[in-house]
Structure formats: structure tokens, C-alpha cells
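Here's a structure for you.
One chain of protein is taken out of this complex; the other chains stay put.
Let's turn to chain A:
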Amino acid sequence: MKSIRKIFGGGGGVNQFGMIIALVAIIIVFQIATGLTLNPTNVINVFLQYSYILILAIGMVMVIVAGHIDLSVGSVAAFVGIIVAQSMAVWHLPWPLAIVLGLVIGVLVGAWQGFWVAYVRVPAFIVTLAGQLIFRGGNQYIGNSTALPVPESYTVIGAGFLPDFGPDFGYSNPTLLIGLIVVVVLIIREIRARATRVRMGAEPQPVWASVVRLIVLCGITVYATYLFASGRAGTSLPIVAIILGVLIILYSFVTNTTVFGRHLYAVGGNSNAAVLSGVNSKRVNFFVMLNMSVLASIAGMVFVAYSGSSGPADGTGWELDAIAAVFVGGAAVAGGIGTITGSIIGGLVLAFLANGLSLVGTDANLVLIIRGLVLLIAVAFDVYSKVQGRPSVIGYLTRNFTRKSGGGDASTGTGSATEQPKSIDDSPQVLLP
């Protein structure tokens, strides 16, 4: 156990070991049951079909870390989707411009919601519940409650693949190239992480731990590359996977290393202490809500491209998928804890679960029930372990493997993080009776 912790704990390596185990378990179970899960076509399909969950999960984890929730993402996605579809079908905007327009709408919608949450201090639950109605209505009003197709050229961003080039080895060359780049980056990162540890005066991890970790991560990368590269002719790495990759890297960087990231976790962990450390919590809340709507708009645009048209029921229930991904991925209901990587893995768990269930031919209604139960159990487990002063789901699964960087099991004993007034501005009387 100790040695596994060495490999996956701390030190810039992967910290979501338990979640990965859950993901691998789900994939293996369905692979055994159907023999299809790890089929290249199926894997590509999972990414095409469920990329929206992963894109939304990135924004949602930040919202939840800040201590809020966003119930409007599905409606916002649909709202942006119909406007983008209209702009191309009716106003004949070229598709790149239509995408810019979609992003602008996302920013405006986000600013609207952020304003109410951050500056008027209406709970995000209410603001986004209202948003859910408003933007669903907006979608149906603009689209007359009918589906509107989008031009072929636009569908690339949702259903397209990297175009092939170079000699034909029977695999997609660009995919192989990207796989190679990822492997190189992983190795460089590991070496730099070791160097950093040395500079910080900490003893570097044993070389074998680094090597084993690299072998595992690179192995996964190589296998994924193989899957994406060996699909049906004409397929390769989906464009959405690239969009997703860029978003993951960008937002991991923002949340892990920037001042904004620090402020985000500070506000979520203890908003009063954050304010008294000079953090502008209103600005953080505003930006987090704004950002969520922008990501919702991206998810909406990708989905419209994937399905070829924008319809009145697009995005229904997405908020729940995104929220579930975040909580399955180890975020705390009370805020302050949660990571981008964790949420992505949580999202993949849900995606492969849904995919597997449909592969074994589970009734669609049953699928809903099962996904609901998975979410409930994951969060119940989290809450239960907090009450008991034990680590959270992820913490529980990983407690023998990793030491949490965020100190996720802080609830031991006092649990005061959850009992604090949410903000100095909200409840001054609680501070000084």
C-alpha cells in the first residue's frame, strides 16, 4: 500500500487513484458483459456523445468549489444552441462567426446570472432555477419549439475528426502524433516535478516510483491513442476530444496555479477568512458563474454540431449529469474541495456507465434510475463519511494510497468548515453577536 501511495500520492502526480479504479472497474465489467466497451468505435462514440458532460463538469466543479450550484446549464446550452443555429440558417453567418456569437451570448448570460448571485446575493440555486426556465423559454421562443438544422461545415466541432495526413500505416497519423506529444509531455513533467521537489528541499521520491507512475500513465495514453487511431476508416481523434483536452489543461492550470484558483478555493473553503485575507469574494463568485455559462455555451454548440440540429429539448437534465460528475469526482457539497481532474474522471464514470448500460440493452428508463442511484450513493457516502469524521468517497477509496493535497478529510473532529456563515457580507450578525 505504501508503495502505491508513493506512486500516485502527491508530487504532481495523479491524485484520483480511487476514482480511476472505479472507472477501470466499470469499463472492465461492461467489457466482459458486452465485449464492445473497448471497441475503438465505441470509445470514440462515448466521447462524441457525452463530451457535453465533461465540458460542463469543468465549469460545474468550480461553481461547486465556490459553494454554489448551477441548475441552468442545460437551458443555457440550448439557448445558445438555437441562436447559433439560427445565425447560420437564417442570417447566414459563417460558422466561425456563429461560434464567436455563441460565446458572446454565453458571456452575457453568465454575467446576468453572476450579477444576481455575486452582487445581489440571491442564492445561486434560485438564480439558476430561474435561469433554467428563462433560457429554456428563450430557446423555445426563438426556435418556435421546433428543431433547426445546422450546415454541414459546422458539424465538425461536434462530430468531426482530425483529418489524416502522411503515409498510411492503417492508423490515424495525427492521432499517433498527439499521443506521442502527450507521452513526451508526461515525461518532461515528471522530470520537472522531481527537480522542483529537490529545489524545495524535500527528498525526491524514489526513482522507481516515478518510473512506475510514468509507465502507468504513458501506458494509458498509448492505449487510448491506439483506440482513437484504429477506429473505422475516416474516424480518428474526435475534434471535441481536442477541445476538451485544451479546456482541461487550461482550467487545471487556472485552478491549480493561478491567484484566481487560490481565491476560488479560499472563498469556497471559508469565505469569511478569504474576505479577511483581501480576497474579493464577489468578483470570484461573479466570475465563476459567468465562466459556467460560457462553458455551457460551448457544450451547447458542440452538441448542436454533434446532433446536426438545435431542438427544443436539447440539454434537458444536463445540469444533473454535470453535478453528478462533480460529486462522483470527489467534490464536497459544502464547497472548498474538488478538482478538475477528479470531475473529468467522475464524468467519464457516468459516461461509461450510461454507455455500458445502453450496450447491454438496459431499458432507457432503468438507465435513469441507475444513474440517479449512483449519484445518490456517491454523495450519501461522502456525507456519511464526513459525519463520521472519515475521509470522503474518494478519500475512502484512496486513503491507503494518497495523502490528499487539499486536506479533504478536514472534517475530523470539528467539521467547522460547514458550519461557518457563508460570507461576511451575508451574515454580519453571526460574526459578532
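Everything that follows uses one rule, which is that a contact is a pair of C-beta atoms (placed from the backbone, for glycine too) under 8 Å apart; a residue touches a chain by one contact, two chains touch by 3 or more; residues count from 1.
Criterion: contacts and distances are computed from a predicted model.
You can't see one chain of this complex, but its UniProt record names it "ATP-binding cassette domain-containing protein", from the set "Secreted protein", "Glutamate mutase subunit E", "Pyruvate dehydrogenase E1 component subunit beta" or "ATP-binding cassette domain-containing protein". Considering the full assembly, A:275 is the residue among A:275, A:333 or A:374 that touches the omitted chain. For the chain missing from the display, the contacting residue among A:240, A:337, A:357 or A:375 is A:337, taking the whole complex into account.
Counting the whole complex, the residues of chain A in touch with the unshown chain are 10, 196, 199-202, 257-262, 265-266, 269-270, 272-280, 336-337, 389, 403, 405-408, 410, 412-414, 416-417, 420-421, 424, 428-433.
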